[in-house]
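Removed: one protein chain of the complex. Kept in place: all other protein chains.
Order as written gives the chain letters A, B and C; numbering starts at 1 within each chain.
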């Protein structure tokens, strides 16, 4: 059984290795602000090349930010953990130059499944997306 | 009441105007293969800069492709129509160089809401993502 | 603009009128433990006639409890408010005689839409269902 400092160190090591390979999160400009066991906080700034056919931010941007935060959070348990299912809603529109912060955390877990939510807020603290993810914990440990 | 050829012409005109402004779909390399009233088919090829922390395709890529196909499909009715809610599952992993095709279509509609699904398949016809979207039809007409 | 006590009285009056007519919630044995603006807490005890083909509690029972809690919570704003979309997951199995409590609350809102979640826990405080609901606020006021 890991002690709490070990769990924190493990979480940081796993997420650092994931970020290293995550080319799409890099293109998005995602910064990982905080990592803890079953939790992560990520941020990005919306750019001109992230808009959709209405000139507002493409739904895929908020989704991808939340999905990255979720992936980092759910892998901190030490086993390779993959997304099964995601859902997202959009309580407020997102504009170019908005700074979005996603906080992902575990709401519940069974032996093999983890249930996460992520709240995405803008620089004024307004909720712009509510995301939910279900994760499957494989038997393979992170290297 | 539009005749069918008019509905088809309207659908094409609206989607062409949306594609024109959609910078993120352009970055993704999305091609619109087909547009019809309440329906669209879109395609992209997965690149190296679309992978996540496991070196497989980021969930945001399949989501964004399906979301674009959904947005084009649900706006063909002539009114500005926005996404309320989306859900996605991932029956099979997506690799770099896979060619993904998303077919979005309306499953049901009420006066203000449209219920869409999109199936994303790879070049071998395997289903790699199942997407669902609920759209809100505003009172504003497309220009 | 209502003062806070008025908002509380309005919430209680609307939910009391809804409960009065809600025959299915009555069959389920749902008790409303608490109502407040954009919030409600409801409880039921699982009976023998609520099991599914595996002899454990049918998914529809946790769903219906959460859906009732959500409906009560989202109607407290004073306008007739209807459910657009719901999602539910099941972190732990539910047995006959379990006492389930659902707490529904608003996570975010726009002018016409409310985004709610409900957490369903058993008598030991274990989370047995996570529910999410999107509500559409009509222009019709509660009588």
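Keep this in mind: a contact is a pair of C-beta atoms (placed from the backbone, for glycine too) under 8 Å apart; a residue touches a chain by one contact, two chains touch by 3 or more.
All figures in this text were calculated on a predicted structure; none of them were measured in a lab.
Enquirer: Among the chains present, which touch the one that was left out?
Expert: Result: the unshown chain touches A, B, C.
Enquirer: Out of B:39, B:58 or B:132, which residue would touch the omitted chain in the full complex?
Expert: Spelled out, the listed residue whose C-beta touches the missing chain is B:132.
Enquirer: Just to verify: which one of A:87, A:103 or A:120 makes contact with the chain not shown?
Expert: A:87
Enquirer: List the subunit A residues touching the unshown chain?
Expert: Contact residues on subunit A toward the absent chain are 84-85, 87, 113, 134, 136.
Enquirer: Since one chain isn't shown, list which residues of subunit B touch it in the complete complex.
Expert: Considering the whole complex, subunit B reaches the absent chain at 87, 89, 91-92, 107-110, 113, 115, 117, 119, 127, 130, 132, 134.
Enquirer: Given the full complex, what residues of subunit C touch the hidden partner chain?
Expert: 17-28, 48-55, 58-61, 63-64, 67-68, 71-72, 75, 80, 82-90
As a working rule, only the chains that are shown with their structure count from here on.
Enquirer: Quick one: how far do you have to rotate subunit A to sit on subunit B, C-alpha fit, nearest 5 degrees?
Expert: About 180 degrees, rounded to the nearest 5.
Enquirer: Could you tell me the distance, in whole angstrom, between the mean C-alpha positions of subunit A and subunit C?
Expert: Distance between chain centres: 28 Å.
Enquirer: How many angstrom between the C-alpha centroids of subunit B and subunit A?
Expert: Centre separation, subunit A to subunit B: 23 Å.
Enquirer: What residues in subunit A touch two or more of the other chains?
Expert: 87, 89
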